[in-house]
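Coming up: chain A.
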Amino acid sequence: MEPILSVEDLSVRISGLHILQGVSFTVAPTGVTVLLGRNGVGKTTTLRAIVGLTPPAGEVRGTIRMGAQSLLARPTHRLVRGGLGYVPEDRCVFAGLTVAENLRLAERRGTSPAYDKVFALFPELDRRGRQRAGSLSGGQQQMLAIGRVLLNDNRLLLVDEPTKGLAPKVVTEVAEVLERVAESVPVLLVEQNLAVVRRLARDAVVLAAGKVAWTGDARELLLETALTKSLLGVGTGEAHRPAGSDRASVAGKDAH
Partner candidate 1 sequence: MLATRGLTWRIGEVAIVDSVYLDLAPGEFLGVIGPNGAGKTSLFNLITGLRRATEGRIILDGQDIGALPPHRRARLGLGRTFQASSVFGSLSVRENVRLAVQAHRGGSMALWRRAAADREVAVAADTALDRVGLAHRGTALAGTLAHGEKRKLEIALLLAGEPRVMLLDEPMAGVSAEDVPELVAVIKSLTGDSGRAVLMVEHHMDVILELADRIAVMHHGALLACDTPETVMGNPTVQEAYLGESL
Partner candidate 2 sequence: ATACGSPQDTATGGGDSAAPVKVGLVYSQSGALASYGKQYIEGFKAGLDFATMGTGKVGDRKIELTEVDDAGDPAKAVSAAKDLIGKGAKIIAGSTASGVALQVAPIAAQNKVLFISGPAATDAVTGANKYTFRSGRQSYQDVVTAKSFIGDPAGKKVVVFAQDGAFGDANEAAVKTVIGGAGATVSSVRAPASATEFTPFASQIKVAKPDLLFVAWAGTTAPAMWQSLDQQGVLSSTTVVTGLDIRSSWPTFGAAGTKISFLSHYFDGASDTEASKALKAKVSTIDLFHPDGFAAAQMVVRAVQEGGDDVDKMVTALEDWSFDGVKGKMTIRAADHALLQPMFQAKLTGSGTAFTATAQKSLTGDETAPPAVAMKG
């Protein structure tokens, strides 16, 4: 299968710091590809480089292609209109606009926005249509940020830590949403929550020290405790798994 996105030798410098040093990977045309790595390794930077949002002080080299088309040096709004959906790490909803206005803004010309789909996933957004997005709680804002992108048809979704700071219940919901979305659109996902990763990911790319340290089947990565431990610093069976980890660990604690 031809990959939907291929990144080759991507190098990003921001004000002198060489953050990505020749990153290459591909994203399969179906399913979820997860981008893993420790804090500060450059996951967000990678996504932002793909969608053309490297800060002014930054310098991007390498090639990024979607199909046959090169993405580098094209303005962000063109890329997005071309079907590249982006959910940023820190939500970035428009605090001063109402929820409904936030959604309306995301409508793209010439397509019919899929409001029913979004409201079915997040009924909260329908109910709070008139509330200003800035007064939503963190989790509600995340729903809005995801819902906003799902209004449109996309060829590829870039999603940066969608479950950060969400209650376990909502984490589950978000994971479900992404799972369903991934049935029709390929997703490149940055996620710290291994339970979510395990549930969604088909392929995995692990970044370390500004380079790609491992690529392959996500399940394979998660199964091999030694591998995850060396790449991500955790074993899948360990206690300190982040949020949303299954109840077993909760029960385990209960049993102490």
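With respect to how the candidates were assembled, all candidates are chains of the complex that A comes from, given by their letters.
Quick note on the criterion: a contact is a pair of C-beta atoms (placed from the backbone, for glycine too) under 8 Å apart; a residue touches a chain by one contact, two chains touch by 3 or more; residues count from 1.
Bear in mind that the values here come from a model prediction, so they are computed numbers and not experimental data.
Within this complex, chain A is touched by candidate 1 out of 1 or 2.
By the touch rule above, chain A contacts candidate 1 in their complex via residues 14-15, 17, 37-41, 44, 89-90, 135-140, 142, 161, 164-173, 175, 192, 194-196, 199, 232-234, 239-247, 249-250, 253-254.
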